[in-house]
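Omission of a single protein chain aside, the complex is shown with its protein chains in their original locations.
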Amino acid sequence: MTNSTQKSEAPERVRDRLDANLTHPFLDADGDKLREECGVFGAINAADASAATALGLHALQHRGQEAVGITSFDGREFYSRRGLGHVAENFSSSEAIGELPGHMAAGHVRYSTTGGSGLRNVQPLYAELASGGFAVAHNGNFSNSQALRSDLVNKGSIFQSTSDTEVIIHLVATSRYPTIADRLIDALRLVEGAYALIVMTPEGMIACRDPLGIRPLVMGRMGDAILFASESVAFDVVGAELIREVEPGEMLQVGFDGEIRSVRPFGSPKARPCIFEHVYFSRPDSYFAGRSVYEARKAIGTQLAIEAPADVDLVVPVPDSGVPAAIGYAQQSGLPFELGIIRSHYVGRTFIQPSDSARHSGVKRKHNANRGLVAGKRIVLIDDSIVRGTTSMKIVEMMREAGASEVHFRVASPPTAHSCFYGVDTPERSKLLAARMELEPMREFIKADSLAFISIDGLYRAVGQKDRDKACPQFCDACFTGEYPTSLTDFRMTEQRAAQLPFADPKAA
Amino acid sequence: MTNSTQKSEAPERVRDRLDANLTHPFLDADGDKLREECGVFGAINAADASAATALGLHALQHRGQEAVGITSFDGREFYSRRGLGHVAENFSSSEAIGELPGHMAAGHVRYSTTGGSGLRNVQPLYAELASGGFAVAHNGNFSNSQALRSDLVNKGSIFQSTSDTEVIIHLVATSRYPTIADRLIDALRLVEGAYALIVMTPEGMIACRDPLGIRPLVMGRMGDAILFASESVAFDVVGAELIREVEPGEMLQVGFDGEIRSVRPFGSPKARPCIFEHVYFSRPDSYFAGRSVYEARKAIGTQLAIEAPADVDLVVPVPDSGVPAAIGYAQQSGLPFELGIIRSHYVGRTFIQPSDSARHSGVKRKHNANRGLVAGKRIVLIDDSIVRGTTSMKIVEMMREAGASEVHFRVASPPTAHSCFYGVDTPERSKLLAARMELEPMREFIKADSLAFISIDGLYRAVGQKDRDKACPQFCDACFTGEYPTSLTDFRMTEQRAAQLPFADPKAA
Amino acid sequence: MTNSTQKSEAPERVRDRLDANLTHPFLDADGDKLREECGVFGAINAADASAATALGLHALQHRGQEAVGITSFDGREFYSRRGLGHVAENFSSSEAIGELPGHMAAGHVRYSTTGGSGLRNVQPLYAELASGGFAVAHNGNFSNSQALRSDLVNKGSIFQSTSDTEVIIHLVATSRYPTIADRLIDALRLVEGAYALIVMTPEGMIACRDPLGIRPLVMGRMGDAILFASESVAFDVVGAELIREVEPGEMLQVGFDGEIRSVRPFGSPKARPCIFEHVYFSRPDSYFAGRSVYEARKAIGTQLAIEAPADVDLVVPVPDSGVPAAIGYAQQSGLPFELGIIRSHYVGRTFIQPSDSARHSGVKRKHNANRGLVAGKRIVLIDDSIVRGTTSMKIVEMMREAGASEVHFRVASPPTAHSCFYGVDTPERSKLLAARMELEPMREFIKADSLAFISIDGLYRAVGQKDRDKACPQFCDACFTGEYPTSLTDFRMTEQRAAQLPFADPKAA
Partner (left out) sequence: MTNSTQKSEAPERVRDRLDANLTHPFLDADGDKLREECGVFGAINAADASAATALGLHALQHRGQEAVGITSFDGREFYSRRGLGHVAENFSSSEAIGELPGHMAAGHVRYSTTGGSGLRNVQPLYAELASGGFAVAHNGNFSNSQALRSDLVNKGSIFQSTSDTEVIIHLVATSRYPTIADRLIDALRLVEGAYALIVMTPEGMIACRDPLGIRPLVMGRMGDAILFASESVAFDVVGAELIREVEPGEMLQVGFDGEIRSVRPFGSPKARPCIFEHVYFSRPDSYFAGRSVYEARKAIGTQLAIEAPADVDLVVPVPDSGVPAAIGYAQQSGLPFELGIIRSHYVGRTFIQPSDSARHSGVKRKHNANRGLVAGKRIVLIDDSIVRGTTSMKIVEMMREAGASEVHFRVASPPTAHSCFYGVDTPERSKLLAARMELEPMREFIKADSLAFISIDGLYRAVGQKDRDKACPQFCDACFTGEYPTSLTDFRMTEQRAAQLPFADPKAA
């Protein structure tokens, strides 16, 4: 309920720790990547539900590194534990797991984005309703949460967090339907946007995915236990098997008797899962939308080599996210794949620079040129995407300083020119390089000898479609095309965001 | 909203710190004292409202040592900061105060009693209502909060804390009156019990006290600023002057224009302030109910010497709370006042005992016999109250081991035989020595040569009344008499507490 | 070995904690008291040696509050544990004690004075010598440690701390005598100054006191165990009995067979124990130099009333250290003893002052006038000593602001005009009020209506001597008289300290 709580436990220590931990292969410490905001995991009818949840979240750590929470239910009571930092920092001790007894548990990893950094916003959110406890873990974002929140407050609801997930809880609490499942459907009918939800009540677990299936959610099995997770890799790590994806618009109810009921309260709109899961968000060892992510990325690299070949000596991935596409590019083009950039896994954001030092030491702390390899060579760099372009520019320059004679740049996604409103952390539109300039100015900005992006149709082909269905695309690709699959109520109502309004955008027009 | 949040920041560290800090004169580390649960402080139209609040709370530290919070308002936004431990640990840095800008602030110190120990229950509580921000700091306890809470949850309200104070916020949020003041009155009409409240809204500060004035609240002035506090000593420390007590049942509204409005929405019932403030809770340098607390305690000691003289060589206070009464006793009886017990100010609860060591080392860590003084002497010990009796027993034995030839015990309050439901932490009734036995068994239990308590009428006389008005006592003295001035709705409805039910008590009958 | 180690574990947290803990009765947070620098405790042949040591040090906490260490020996190995802060913060858990097994243990509490604040300087110091482990805990100060240290470094010794205690270890390590006892005697012959030492070796415990017995050390018994401590109160708390003082110049060796050998390697000079132990350092419930400290302080108050009576209404102690002398003064003069100043036990150093607030809020956080008592009264304040005079001035002014009509000041020691070089933390001489001015200017400085100190002869009489033996005083009273009982080698050799040189002092001449 507090507006701005500053917990008095040494906040700078936490920040230091976070810096020291921004070491994963998918996160750019300079913020020059899009960031998936959340990962969720749930387990019911499992002997060690919270241990499985901790391990599953650990495998989803790349989807949210700043905070983590787990809630469990032992048949009588709910138990919660939350913390800032990584899963391993918070849930690897037997004491921590021991505080979370029971055969049902769900957890959440997240970045602290608009909701602010307090523990209040760490999920699962929990409330005592008249019907009993209600816990929810949510991956996604509602595009009308401000409007709904405002209505609820006017009627006397008191919000404790700034998370849009809390809207669901208040809608459920004030719904007049008799059962929890009906109250939840009643609530979800009012929301617009993207969600993959795991809900726990005293009757069992409910998992559901928005009608367009924008955010991912899969179902698995481990003995008698039923599991849900954002990505299939979480099942590998706990030793479970993948059953199938939760379907877009599907609501699955799993009881303590093991029965699984599937309902589709929102009809059957055509699905549009987020294509960026294939490009960058998911781990390469996950399956998404029926395909191996690694194979999809290699296929994108292959397609990119066909669309935009380069006359060079070496194919060099920008590590680690550019590696699968670079392997595909190298195999297709017959050029040698080489580690021309070495990535350090120790990253800290705020080192003081010695004044004599050369420029771009920041990027060098993370990426260092493999000088012995690239000196005198023509190279093509393969990266998954360009967001602001600042890191790309530094990397090109670093390769030149290391002696590369030509530096070409190929990008395994189309230009990222639009913000996401469905649970992905994007910079303001005005900071997206592709929203600011055309191809040739982009090439000049990053100082490459040549620059090419995969085409939108090429991308669809690489992920197994014949072509992009222009009337009704098979994926959500709004970040590339500006074609948002839902209305954006809050966005339209926000005057101060008018400058970013996608519909006023001449390029999108 | 979480049922059982276990913050992941090393909880045992906090506990250690609390132990190490249980060093104040009014708190018995063995838990053998009643404990006032809270202190409140507020300042409006003050240049440094949060600095004054921090300093004022520091002077009220004895009223609540386990957690502290301050909320401020700068004309646009509310700011909050909370922490476990003492005021000095959380609010003595300029950074901490710098996070709390504005000319209005209120704060709270508390023990973590039934509400549990999480930061969630640390006040001031804050909510964003449709009318804007609403912060409240509360000293006291509602005796029907469970019933009210249950109603609110059924209508869709979601509670984030287990604090009964939160009931007020939801009642205000769902009230249909147009103004905040009217909504607050509407809410308070529904509650039964004791409260001294400081509320902040964007329009100013509201201070109010329950119709019986059970818990204390005073008003002060410092330049243009108006201050409220649980005790007048807080004004001394910030350099302010005491104006007067907030009257029982009075609601004072102070605006940013400096205007002060007093209303009495609950009529004019006869006041019944808590007489234990005079006995033990308030600092001796405070004024309460129009009298110096130090003088009241000395007068109690004087009356006790008249009612229960002792033929001894020395008058020895049980430090520190027994000192003023012992001075009064000594002066009345003409006996020398001497420090026969030396109190250490370093107390830690859980020292391991060396196995060879003599008994009662726990009490010795805090109280040590002044052997050179008491050996061979007849002494009378003066203490403010007896709760469980365990500490009294150990102290008597310690004096005998140190060589005292006779040990008499005099208590500056009547036998404490009933639980408090108005914001004071009392043990279960079955643990109160005076609820378990008559005077002579009590004397045997503590092993004193004689034992006497001041009479209830003597106590009233010492605090300035002619006699206790049996029909309508001038103070709340329920802990001595079992005569509760309000109905006890929650208590009656709670089956599992039936054993303690005061009305079923043969002694009270 | 590090010059200036800054441990990277959040140093400010430790500092906060220390501030919050400067709450004991004997320490003035403004630094306006002399401070005993250390307390020591040792136990041999005790079943729970380290538990007894922790408890004993806890009773000696007032002798050193900033750091604590315990070393134990289990017949095979030595174990150490040290920490910043109080004993209870570091040694109250069973885990902490469990790390210190064995039947012999010794410990130390200290202030971090010139030696700096690092853990390196926390005692007991330990070294692996060729003869085996050697641990030492030291209360006192050597007045020629710089000279000895310089010699040792020139020969190749490497110091790890800045503590003068380490000199002993290197002298023992490089001594050519065959036994540890002889090596220790060889080492101590070279040092000049004050020491009470507890040494542990694989053969047992050695306790010794410098030839003048400047610093205190007592011996006790608990079953089969022999104990040593700075003050007898430590024995009370562990349940042991006091046997006797360790004699000045005596070295006691206690073996694991229980045998106790006493040797006197330094002949029999006349003892000169520190008279300030009676005035302030020791706890009132200790015995020192054969007398109850409480009785000595009362006798000082009695003598002060005879030497310097006051025509007033009330005798008011400056709490807590002035209380025993005030009781003596009141009893002698027939005036009422009253708590005119209330002391808070919650002290934090750095609260921000609200700008509207009255002056002297710092002193008020600790001491508050009991307004209802003193208004309109003539009072005499009794304090144990005046060091800088700043706190005395603030207290006098506070009493006037509270309405006292006359404020007289009586001091239970002679003027403190000289620095101590024997293990007491004194301000630079130029900051001592009595080194800067005569009596009347002192009275003007503190703004009292009258000011008087007890005479030096009166003090000797109060502590049981007929008169001060001018040729060979019975106590070390150098802080009052400038008559240092040893030569001050380091002091003389230090040019930059020349300004404080006592022999150049016209008042001492």
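The chains carry the letters A, B and C, assigned in the order they are written, with residues numbered from 1 in each.
Quick note on the criterion: a contact is a pair of C-beta atoms (placed from the backbone, for glycine too) under 8 Å apart; a residue touches a chain by one contact, two chains touch by 3 or more.
Computed from a predicted structure; not experimentally measured.
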Worksheet item: Per the definition of touch given earlier, which of C:173, C:243, C:263 or C:437 contacts the omitted chain?
Response: C:173
Response to the item:
Among A:67, A:171 or A:369, contact with the omitted chain is made only by A:369
Worksheet entry | Of C:153, C:375 or C:439, the residue in touch with the unshown chain | C:153
Worksheet item: Taking the full complex into account, what residues of subunit A touch the chain not shown?
Response: 16-17, 19-21, 23-25, 46-49, 51-52, 54-55, 58-59, 61-62, 85-89, 91-94, 97, 222-225, 233, 236-240, 283-285, 287, 291-292, 294-295, 323-324, 327, 331, 336-339, 342, 344-359, 361, 364-365, 368-373
Item to complete: Over the whole complex, note the residues of subunit C touching the chain we left out.
Response: 1-9, 71, 77-84, 89-90, 96, 99, 119, 125-130, 133, 153-161, 166, 169-170, 173-174
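Rule of thumb we're sticking to: only the chains that are shown with their structure count from here on.
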Response to the item:
In terms of CA centroids, furthest away from subunit C sits chain A
Practice prompt. Please report how many Å separate the Cα centroid of subunit A from that of subunit B, as a whole number.
Written response: 50
Fill in: Centre-to-centre distance between subunit C and subunit A (centres being mean Cα positions), rounded to whole Å
62
Discussion item. Give me the residue numbers in subunit A that touch at least two other chains, ranges are fine.
Written reply: none
